[in-house]
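My questions all concern the structure below.
Chains shown are a subset, placed as in the full complex.
Just so it is clear, A, B and C label the chains in written order, and each chain counts residues from 1 on its own.
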Amino acid sequence: MCLGIPGRIVAIADADALLATVDVSGVRRDVDVTCVAEPGAPLEDLLGRWTLVHVGFAMSLIDEDEAKATLAILAEIGEADAELAAFATEVE
Amino acid sequence: MTTPFHDRDTGQRLLARIGEKLHALGATERAPIRLMEVCGGHTHAIFRHGLAGVMPPGMEFLHGPGCPVCVLPMGRIDDCVAIAEDPRVILATFGDAMRVPGSRKSLLQAKADGADIRMVYSPLDALTLARRNPDREVVFFGLGFETTMPSTALTVLRAEREGIANFSLFCNHITITPTIKAVLDSPGMAVDGFIGPGHVSMVIGLRPYRFIAERYDRPLVVAGFEPLDVLQSVWMLLDQIGRGVALIENQYGRIVPEDGNPQAQAAIAEVFETRAFFEWRGLGSIDESGVAIRDRYARFDAERRFAVRSPTVADPDGCRCGDVLKGGIKPWQCGLFGGACTPETPVGALMVSSEGACAAHHQYGGLRKGAA
Amino acid sequence: MTVLPLRPPRRVRHETVTLAHGGGGSAMRDLVEDVFVSAFAVHEEGQPLEDQARLSLAELMARGDRLAFTTDSFVVDPLEFAGGDIGKLAVCGTVNDLAVGGAVPVALSCAVVIEEGMAVATLRRIAASIARTAREAGVRVVTGDTKVVARGACDKLFITTSGVGVIRTGLDLGIARARPGDVVLINGPLGDHGAAIMAARGELAVSAPVASDCAPLNGLIGALLDAAPGTRLIRDATRGGLAAVLNEMAEASNIGVRVAESAIPIRPEVRGFCDLLGLDPLYLGNEGVAVAVVPPEQADAALAALRAHPLGVLAAAIGTATAERPGRVVMDTPFGGTRIVDMLVGDPLPRIC
């Protein structure tokens, strides 16, 4: 029900109606981009952006920096503790 | 965009770290740390990826009330069936809602009996149906938490802008926080922390969860839906528990902004207002837990156009959905589980959607706990 | 007394089908002879149609020792879609149901129910597709039937094909024959047909670069059986998808089935389609996917034979039969977890076959 899928905005389908075409692995559908359009800015700014699509609406622009950051933290959690563990092993 | 969050090696390392934390906390299979995922999407992901099975001992997932299909009371389904049976009406709905049992019948049965019911992917598609069938009344069965509210609100606004008179919304939207509060307030509550709903949060932000930390002293981590998202959130919760703190944290920063989505919030505020109370399946009536359409958009309100009555209908005998929803019992502890109540013949709503705890257990987890 | 000329060759004289074309009179004969008989060449040139086709039993006996007999109705909407149409589907479906029993398909019947108002041009295209697919599969359409029903009494066109074939002496394929240790193979990616049909219906307003996998599998299966004569069972994974086949097999053979999610071929666009709509490709219907269970010592040969065939280039070994958890299908997730794969719980998906 709360299913959200990342897709890339590949075309503006109807600028007046705030509809853009999103591509998910080659599958396309027009979605409402009201929630992710920068008020005042041209819709074309969205082209190429990744967005999270929920029931035909783009609900969030994916923050790629944040994604990288999260992955970095993930790696860190694993490694940090792993080092710790390695360290612990060494100490033992 | 999702594959890095599936990486198996990173997952193995994370699981090792989770195991260490659990060990440090003294958690065991008989006295585990209990983390509740509030959102049905997480329930689905946990079963879909077999995450419960790979968890180190001492960690237990409690499957919370976060499937909006599952908590819909029978009376609302009955109303919806009644609307659909009006020969003028085309009822448009998400597929998930089709098999939820009402007291007389489900929408699937109503359709078989002649009601014109169409499955749609988006409320926008319901609006398209209205445009294409000007001589019919198209009613969209809107349900869902805050994730879905903006889409129906924006659809109503679109209908108004285009002057589409034969479209209306049967509004069954509910809000997430009263649910969590109901869980926290239930007697014998044993939740050590919450995996917070990622997509609800992308709309509402983090602020609404503060009471959980502040008033109930429980941590909540807003989480994504990929395997590593869930594992990282578990780790973050265990970390808080280990540190003795209760904070609202965000694991899902790539999607969820601190303050949510302002356009989405504005659309919700424009179209909807809080109801005094709303009936939940298994949880009873909860104050200010649902929204209704504002007077300003009354003509798009199916509830008014079709004089819906919404009687309170008691849950069927033996149905323990409420207890499951609140984490009080596991699905298989319900006497109906796997017998009278199966995904083909659901008695309770938790057996319908693959986001429902009972259906997920039945479908992905085997009939008994041991098989999961 | 004047000798009257015999009738001229029959031609349909309308652009659309009316109820008169189903009344058993001359309009019906025109339709049947012009559209169907001429396309299928069901009878020898100049020979009249009988109420039944006749096949030499001696010729059948020369090919094997058992007659295989099967039937399927096709009610797909839309009638034409990327990768095929209802006619191609109707031939492939029945050819495949024969082939998965180890039979060499010999002859098909073809019964159509037509809604009045159907364009004769569409019927001609579909009849041509039936004929072409039958040729490709090496079978003949030898008998048929035509009914016309009132508008609203059927959805454009339904086709029911039945087929007879001959099972080679010595072969014994059966859903109950899987044994622990056997290897489960499939010849290609899942879900193409289901996704193509759902996209083609247009209701979801989704465009997907996916074509149905609809194909006659008798050639592929013949090659497989040559390479792995010990094959236990073959099934085509149609309605209910791979999940249905694996569950039926687990139940009937009283074995467990353990498959690896990462081994199952699925096209990225089909996965995208499923992600977007919340579907599981394990439950999507296929019309060109065969699932075969072979004894472990013949698995390599079987897989090689599949991969050597044009319809099996993406063939894969996806799992094994186990002694554990008989009747259950368990999937190892890429993440190291496991999940149960149950039968589809009747989701009302669009009609796809």
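Operating definition for what follows: contacts are C-beta pairs under 8 Å (C-beta built on N, C-alpha and C of every residue); 3 or more make two chains touch, one makes a residue touch a chain.
Since this is a predicted model, take the numbers as computed values, not measurements.
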Chain-type multiplicities in the full complex (formula in displayed labels): A x2, B x2, C x2
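The working rule: only the chains that are shown with their structure count from here on.
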Chain closest to the assembly centre - both centres taken as Cα means: B
Geometric centre distance via CA averages, chain C-chain B, whole Å: 39
Interchain centroid distance [CA atoms averaged], chain A/chain B, Å: 22
Junction residues of chain A, two or more chains touched: 3, 29
Shared-contact residues (touching 2 or more other chains) in chain B: 121-122, 124-125
In the complex, chain C residues that touch chain A: 199, 204-209, 268-269, 271-273, 275-276, 278
In the complex with chain C, residue positions of chain B that touch it: 6, 8, 11-12, 47-54, 95, 98-99, 108, 111, 118-122, 124-125, 128, 227, 343-344, 359, 362-366, 371-372
Touching residues (chain side chain B, partner chain A) in the complex: 1-2, 4-5, 10, 13-14, 16-17, 20, 39-41, 66-69, 94, 96, 121-125, 143-145, 147-148, 150-151, 154, 158, 197-200, 202-203, 225, 228, 232, 235, 251-257, 261, 263-264, 267, 353, 355
